[in-house]
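To start, I am sharing the structure in question, which I have written as structure tokens.
Here the complex is missing a single protein chain, while all its other protein chains stay put.
And now, chain A:
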Amino acid sequence: MKMFRKHVGSISRISTQLQRGPPTVGSIAGLSTEAEAAPKQERVDEKITEFRTAITNPGGHSPLQIAKFYTIPAEEKKRIFGGGGLPKQYELQIKTFTEACLMVRSPALELLQYIKQADLSKPVVRYVLYGENGVGKSLTMAHVLHYGALHDFLLVHVPWAPNWMKRPKETANATGQEGFIDLPFDAAAWLVHFKTQNAQLLQKLQLKTSKDYVWSKRESTPTGSLLTELVEHGIARIKYASETIAAVISELKQLSTAGQCKVMVAIDGFNAFFHPETRIFSDNKQRVTPDRITLTQPFLNITNYDWTNGVCILSVDKIAMTEGYMESYMPRYLLGKDGFEHLDPFVPVHVDNYTDKEFTNYISYYVDRFWITKTAPDLEDQLKFMSNKNPYTLMQLVRGL
């Protein structure tokens, strides 16, 4: 970066100016709701439509909005992505720019169109996002997730599945099943994530459990208790968190098949469930395979096609694998034979690098946020050349020190 800076001599960061940044989140949100906005505000709208769109609901996005930014309202962002879901670097950028902006890109629109047109009474369709490193698979998923959250889908969202295989908080032998490994803290964290994402909807739907769950001699969740109670119990009794997840997910499958709710499953780095090995060691100092982790089963269960009233958005990622398994980004390679057969048939959605228009808009967004200044006339061309229009590489090129 230092060298690049020397060449271009133009990129500078002005973080202090961000306080008085252009149109605030609130004003954009207001515009979308108020149809009879004042003419003065409309002019502002016109100005921002160059690379921004005022439509904050992903349901309203159409090919007209391609390559434009929309802002996720702060409270919605906190609710949906509070427990993860946006890449760390992107989160950092959001914090710096004090607004959560996502670009409307064609893979996400394609996916949204599929979901809108899908017949939910049929068995669930699995959509698999795939593409090179850093092309925006996770952000595409985030876009769709935002749609799901606003359109009464119960979200079953795993922000980054490989975390469980690669860096679990704590491991323990499973009580119920012999030879299985429990990840109690990760499981509880996921339950919390599930709860924050779906709290409002669960409150509204008042979903009930269909059978008794006996955890121990004294603890049990009887039939007809609220799903929220089940989740709360899992969070409170971390020991049973993994089993709670299995219970919650099987309940969700039943409930949605019964038509009581819609479920959107979004698992980032899904291929981690089919990786030949994990970094977890069992009692006999052997590496455990992912299928010996109790968390794997419920998520493989819910990605099956034996239920209705839901959608599955999965992403396969090279970096979900470990060294030696990262030759290709194609789903067949990353999922392996078992994983591919598990998902087959699925709808592949390819995520690619920016188009020229998207790239130009991204640069103008950066300029708008005072993140870069265009002193060199061919700065954009240089960045295009250097980044190869890859979103992540572009972000890295213009990153702060």
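Keep this in mind: a residue touches a chain if its C-beta (ideal position, glycine included) is under 8 Å from a C-beta of that chain, and two chains touch if they have at least 3 such contacts; residues count from 1.
Note that in this section contacts and distances are computed from a predicted model.
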Inquiry  = Leaving aside the chains you can see, what is the UniProt protein name of the one that's missing? Options: "3-methyl-2-oxobutanoate dehydrogenase (2-methylpropanoyl-transferring)", "Trafficking protein particle complex subunit", "Prenyltransferase alpha-alpha toroid domain-containing protein" or "Small ribosomal subunit protein uS9m".
reply    = "Small ribosomal subunit protein uS9m"
Message = Can you say which of A:D291, A:D306, A:E327 or A:D381 touches the chain missing from this structure?
response = A:D381
Hidden partner interface residues of chain A, rising order = 1, 3-4, 7, 132, 378, 381-382, 384-386, 388, 390, 397
